[in-house]
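Note that one protein chain of the assembly has been removed; the remaining protein chains are unaltered in position.
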Amino acid sequence: MIGMRESDITAAFEDGPAFIPYLTAGDPTFESSIEYVEALARGGADVIELGLPFSEPIAEGPTIQQAIVRSLEGGMTPERFFEFVEALDVDVPLVCMTYYNLIYQYGDEDGPRPFVERAAAAGIDGLIAPDLPVEEATPLRTACDALGLDLIFIVAPTTTDERLTPLLEHSSGYVYVQARLGVTGARSDVSDRTSHSLDRLDGDDLPAAVGFGISTGEQAGEIVAAGADGIIVGSALVDIVAEGYENDLATEETAERLEAKARELTAGIIEQGQPRSERL
Amino acid sequence: MIGMRESDITAAFEDGPAFIPYLTAGDPTFESSIEYVEALARGGADVIELGLPFSEPIAEGPTIQQAIVRSLEGGMTPERFFEFVEALDVDVPLVCMTYYNLIYQYGDEDGPRPFVERAAAAGIDGLIAPDLPVEEATPLRTACDALGLDLIFIVAPTTTDERLTPLLEHSSGYVYVQARLGVTGARSDVSDRTSHSLDRLDGDDLPAAVGFGISTGEQAGEIVAAGADGIIVGSALVDIVAEGYENDLATEETAERLEAKARELTAGIIEQGQPRSERL
Amino acid sequence: MNETFGRYGGQYVPEALMPALEELTDAYQRYVLDNEDGFMDEFRERLRAFGGRPTPLQHAEKLSERYGTSVYLKREDLVHGGAHKLNNALGQVLLAKYMGKERIIAETGAGQHGTATAMAAAHLDMPCEIYMGRTDTNRQRPNVFRMRLNDAEVTPVDVGRGTLKEAISQALRDWAQSVETTHYVIGSVVGPHPFPQLVDDFQAVISEEIRDQLHEQTGGLPDSVVACAGGGSNAMGTFHHFLDEESVDLYAIEAGGSSLAVDEERGVAPNSASLTTGTEGVLHGARTRVLQDSDGQIMESHSVSAGLDYAGVGPELSHLVETERVTPESVDDETALAGFHRLSQTEGIIPALETAHAVGWLETATPEQLGERVVLTVSGRGDKDLETVLEETATHDVPEAPEMDVFSTTTGDDRNA
Partner (left out) sequence: MNETFGRYGGQYVPEALMPALEELTDAYQRYVLDNEDGFMDEFRERLRAFGGRPTPLQHAEKLSERYGTSVYLKREDLVHGGAHKLNNALGQVLLAKYMGKERIIAETGAGQHGTATAMAAAHLDMPCEIYMGRTDTNRQRPNVFRMRLNDAEVTPVDVGRGTLKEAISQALRDWAQSVETTHYVIGSVVGPHPFPQLVDDFQAVISEEIRDQLHEQTGGLPDSVVACAGGGSNAMGTFHHFLDEESVDLYAIEAGGSSLAVDEERGVAPNSASLTTGTEGVLHGARTRVLQDSDGQIMESHSVSAGLDYAGVGPELSHLVETERVTPESVDDETALAGFHRLSQTEGIIPALETAHAVGWLETATPEQLGERVVLTVSGRGDKDLETVLEETATHDVPEAPEMDVFSTTTGDDRNA
C-alpha cells in the first residue's frame, strides 16, 4: 500500500479482528444467494468476498468448484454479477474474487480497466484474482488505483522472502494469508506455518487475514490468537449452501444456518480478539 | 514302376476305365462306414481309397475336413483303421490315404515300416500320402516295396516336366492325376489342364486316374473320353455321408444313395470307356 | 529465456506455485540450457536407448505420387509408447530427478501423455500420479491399463465434462498443495513459463533430426513442414529448427471438428481450432489463444481426436501465427478420418487420429503450399484410436474406409466347397 488513504476495507479491521466470509455469487440461484450474503452480513461479517464464477477455477477445491458449477448453471455472468452486487442490501465492504480471464475480457476494449470501472460503479471495494501473481498484475493494479479499488494478493506458505517485499508493496486492502498449501477447502488442521507467515508480515501496514481451511469458531479463535487481523472462511459456508441445495431446504432455513455459522465464527474471534489499533 | 509284377491295383484297370471312390474310414461311425464302403463296392468300385484321418489334413477341402473331424470324434485311430479294413467284406483292392506323420509314428520303432507291415497284414494294397513328395519318400518306398504295397503319387497341374520323370519312376499302382489346382472338393468345372496332364503321361506304363472335383457321371465320362484310365471321386460321396449324418438318415438309406451315386459314375465311365488293353 | 512471446505467455498461476516456477526456471537454465551435470547428455542417451531415437525420416512413395511432390514422414509413431509425447515426458521426469523431486504428477486427455509419463516414471523410478477426466478414463481404457501397468496412480476427475481441460485444472490444484516435493509434468507447450519453452526444447529433437536426415537424403531443406497441433508440442518440436529458415513454410494443422462455428449459448465450440478461431485470453497459466465466449468463459472444445480436443494452444505458437511465421489450417473430422484410412491403406502406417489431421490436410493443400519437398510428422500411432475410428467412420461419410464385416459368421472355407 503505497502512500494511499486507508480504504474502507482496511478500515473494517480497525475495531478488532475481522470476519471475512466468502460465497460464490449466484449459488445456487441469484435470489437465494442474495439472501445468503445478507445473512452473513447480519451474522457479523466485516468484509464479504463474493466469488464471480469462472469455468476453470484452478485455485479452488471441490466444494467451491461445485458452487461455481451451480452458479454458472443458474446463469451467472459478469454482467449478472454486477447486478447481483447492486441488488445487495449490506453495508460492509465487498471484495470480488475472480480469475483474470474474466477481468481481462470484460467490455469492449482489451485489458482490465472496463471491468474495474464497472465493479467500482456496482459498489465493489476490492478485487482478488487468485491466478494473477504480482508479476503479471501491473495493468490491473493501475486500473484499481485509478478507480480507488483495493487489489488484494495472497501470501502462500511457499512465498519466499524475496517475493514477499514486492507482493506487499503491491497489496492494498488486506493481505490474504494462505494458511496451508493446497486449494481452498475446509480442513480441521491449521498449519503451524500460519504463525510463521504472520510473523513474517509483522510490521507491515496492512492487516493480515488468514484463510484456507477454517471451519469452526474455535479454529478462528486460535488463528486470531496467533496474531491474525482477520479470518477468511469460504468452504465451510459454501458447504451449508450445498447442503441446503441438496436437501431442498427453504432459502430462509439455509440463510439462518449461515447466519448462525457466522455468529459462531465471529464469537470465536471476539473471544480471542482485540481491536487492531490496540495490537499494533 | 520299376520292373515289378503288375499289382492287384494296376490289374483293376485292365477291363476298362476304373472307378475309384474315396471315403474317410469311420465317418461318421465305424459300423455305418463299413456299410458305406461295401455299398460303393456293390456300386461298381474297381479300387477303393480309404482315408485314415489325421488332425492336420492340409491337402483336403472343407468337405473331407469335416469327414475327418467326424471320424476322429467317433474314435478313429490307426489301429482302429486296420481293424476297419479287416472287417470289410469287399473284393476290390484297397488304398489307404493318410498323412505321413501317422505313417511315421506307427509302431515302436521310428520310420514307416511298422505301418506298412500292419497295412499289408490288414489287406491294404497301396498307400497315398498327400504330404509326401517323392523327394522325401524313399523310406516309405523301400518299406512298400519290401511288403508288396503300391505307393501312389499325385501329379499336379503345377508339376514340371523335370519333376515328372522321378515321380513316375517311384510310382506304382496308378498315377493320381490332380485335375485342377487346389485341395479336394467337388467342382462342376473340369480344368482343361487335365487333358494336358494326361498327354504328358502318355506312354507311361501305369494307368492314370484323375481326381479332384468330379461329382457327376457326365463329368466322369468326359474325363474318360479325354483319355483317363480311371476316375477318383471323393467329396461328392462324402457329401452324401454328411447329408445322411446331418439329416439323421438310416444307415441303409445313405448306403443306398452311395450305391446309386457309384452306379451313376460307373455308368458315365462305361459309356465312354473301353478296356485299357485295347487303348494302349 | 523469454517469459513471453510477443503478447502471449507469462505466468498466471496462484502465488503458491510461483516459487516452484522460479525453481523450475532456474533448473531449466542450468540443466537444459547449460547442460549442468551432463543433464542433456543423459537425456539424449536415454531418448536413444529407452525411447528408440532417432526415428526414421521416411520417403512416402504413394503419397509422393498422389500429390506430385516428395513427401517425407517423420516417424514419431515409432518412439517408445507410440507418440512424440515421450520426448517431453522423459525430459521432464529426468529433470525432476535432477531437481530432487520425489513425485511426479501429470494430466492426460487421450492418455498418450499419461502413458508416456508413466513409462518415463517407471524407467526412472519415480512415483507418479496421473489425472484424467472421468469421460476420458472410460473412453481410453487401454491407456488407463497401460499407466496402471507401469505402476502409476490414475485419478479420474469427475468435474465438468471430465476431459483434458478439467484434468489440467485438477493437476494444477494437486501441484498447488504438493509443490515442495512434486514436479508437474505438463504434456504440451502450454502452461506458465517456463513450461512452453521447456517442452519445446525437449521436443526440438524432432526437427533437429528432420533437418539432418533430410540434408543427408537430399542435400537440402524442406519447402514445407506440416504438423498437427493440439497444445502444440508436436508442431513446435517439428518447427523448432526451421523457424529461422525463411524459405521453409510451416503449417500447423488444427482440429476443425464438425464446424468452425461456435454455440455461444451452450458454451460449446464444435472444434478445437484455437489458432484459427480463438481469441486472446488467459488459460492454465498462460496468455494465449483460447476458445472462449464473449464473457471469457472457456468453451468446451470438440474433435474426433482426443489429443487435439483442447480449448487452448501453446503461447509461442499463438505468437508465431500472429507474426505469420506459422500458417494455421484446420481440418474437419471427416477429412481427418479419410486421412487416417488413406495413410493406413497406402503406406501401411496406421496413424494417430491427431496425425490424421495433418495427413488429411495434404488433400486440400495447393501445390504452391506443398512445394517440392514436404515433411509431415507422424506424431503417433493409431492403435489407441481403433475403436473411435470404427465408431466415427460408421457415422461419417468416409468412402476410404474398409468394410469391417470380418466378425460376421460367413467363413472363408466356403470358397473351396
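Per-chain numbering from 1; labels A, B and C assigned in written order.
In the analysis below, contacts are C-beta pairs under 8 Å (C-beta built on N, C-alpha and C of every residue); 3 or more make two chains touch, one makes a residue touch a chain.
Quick caveat, the model's predicted, so the values are computed rather than measured.
Undergrad: Of B:116, B:132 or B:236, which residue touches the hidden chain?
TA: B:132
Undergrad: Looking at the whole complex, which of B:15, B:56, B:86 or B:246 touches the chain that is not displayed?
TA: Considering all chains, including the one not shown, the answer is B:56.
Undergrad: With respect to the chain omitted from the figure, which of B:13, B:84, B:153 or B:174 is a touching residue?
TA: Per the contact definition at the top, the residue touching the missing chain is B:153.
Undergrad: Tell me, which residues in chain B touch the chain that this view leaves out?
TA: Where chain B meets the chain not shown: residues 54-62, 65, 69, 72, 77-79, 99-102, 104-106, 110, 130-136, 153-160, 163, 167, 178, 180-183.
Undergrad: Residue by residue, what part of chain C touches the chain that was omitted?
TA: Those residues of chain C that touch the unshown chain are 48-50, 52, 55-59, 62, 75, 77-78, 80, 82, 118-125, 131, 134, 137-138, 141-142, 144-146, 148-151, 154-159, 170, 173, 177, 341, 344-350, 382-383, 386, 389-390, 402-404, 406-407, 411-413, 416.
Everything that follows uses one rule, which is that only the chains that are shown with their structure count from here on.
Undergrad: Could you please state the distance in Å, as a whole number, between where the Cα atoms of chain A are centred and where those of chain C are centred?
TA: 38
Undergrad: Would you kindly tell me how far, in whole Å, the mean C-alpha position of chain C lies from that of chain B?
TA: Each chain reduced to its C-alpha mean, chain B and chain C end up 65 Å apart.
Undergrad: Roughly how many whole angstrom separate the Cα centroids of chain A and chain B?
TA: 97
Undergrad: Send over the residues of chain C in touch with two or more other chains.
TA: Nothing qualifies.
Undergrad: Return the residues of chain B touching two or more other chains; collapse runs of consecutive numbers into ranges.
TA: none
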